[in-house]
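Here the complex is missing a single protein chain, while all its other protein chains stay put.
Let's turn to chain A:
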Amino acid sequence: MSKEALVEVKNLKTYFYTEEGVVKAVDGVDYEIYPGETLGIVGESGCGKSVTSLSIMRLVESPPGRIEAGEINFKGTDLTKLSEKEMRKIRGNDISMIFQEPMTSLNPVYTVGDQIIEAIMLHKQVKRKEARRQAIEMLQKVGIPLPEQRVDEYPHQLSGGMRQRVMIAMALSCDPQLLIADEPTTALDVTIQAQILELMNSLKESYGMAIMMITHDLGVIAEVSDRVAVMYAGKVVEYTDVDTLFDDPKHPYTWGLMNSIPKLDKDVDRLEAIPGSVPSPLNFPEGCKFNTRCPLAEGKCFDVEPPLEDTDGGHMVRCWRYEHLEEIKKRGERIYEDRGVQK
């Protein structure tokens, strides 16, 4: 891509120093986010997808956490080098974030209006009256009915979907260039999830901001992303545009994820389940971190960690044996077979 990246994450490493040992939550992650696009980050619990976003916001609790190495360049400034004071100017202003559980991210003793007004007055030079007017306008933009009335209500008076709308209103109140959304719809029902995703897509267009969408749900990824990074055990294992990823997943993990979810339009007798579970971050295996669960792993996979390589035209894959997977896919075979009931 010729456009200049809005955010460029280079070799980011965020470690947590715990009593049991060093948890390498994010262990050498690279990606870019371009203006106006949505980058999807998908992975299972513990893969480091949330910690990458917290690192960008510099919200990793320290101690025990620490950004160990790497750069996070936001419009040419390395965020890892900024002081807390400088970072505060960026947080909530240029980069905003919404979280999975809107109830715990809203303060229960203040009205939603107060909380949005606080964000506006913190970053914009406006009087309270003007901030309140803007807050009401934002609530209206995110589709909250009767915003003049809702602005004086407390979070507990709103439903889960409405709370998430308030979070979005607050996040967008200062026209951020990047919105980080960490599992924004996971706690919501599907009909409400559909409302929120539609809202985010339309706001993205009208605001021209970039979105980093973190989720475990490939359906959500397919719905909103332009490009996708698949994470496993603290690393990006596959990175490409959304159509290519779903057409031609090259990493065995991505392939497994896609085939382990039942499809609405296709019936299969048996799902392809990836065996085992994610290894503990205290005790990652040698070599490729997926080798404990990968049916294609052999020799080199157990000794040397594969690099994230460009396979063709920007389709990046971290796997020694992706060509082997291609052959299996061409033959139309499954790669994951579980043992089933043992008798």
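Things worth noting here:
As a convention for this text, contacts are C-beta pairs under 8 Å (C-beta built on N, C-alpha and C of every residue); 3 or more make two chains touch, one makes a residue touch a chain; residues count from 1.
Rule of thumb we're sticking to: contacts and distances are computed from a predicted model.
A single chain of the complex does not appear, and UniProt lists its protein name as "Oligopeptide transport system ATP-binding protein", one of "DNA ligase (ATP)", "Pyruvate dehydrogenase E1 component alpha subunit", "Oligopeptide transport system ATP-binding protein" or "Chemotaxis protein". Summary of contacts with the chain left out: across A:Glu20, A:Glu61, A:Glu84 or A:Asp265, the touching residue is A:Asp265.
Of the options A:Glu4, A:Glu137, A:Asp243 or A:Glu323, the residue whose C-beta touches the omitted chain is A:Asp243. Summary of contacts with the chain left out: across A:Met97, A:Leu197, A:Ala210 or A:Ala297, the touching residue is A:Leu197. Touching residues on chain A toward the chain that is not drawn are 44-45, 159-162, 189-195, 197-198, 216-223, 225, 242-243, 246, 256-258, 260-265, 267-268, 270-275, 277-278, 293, 338-343.
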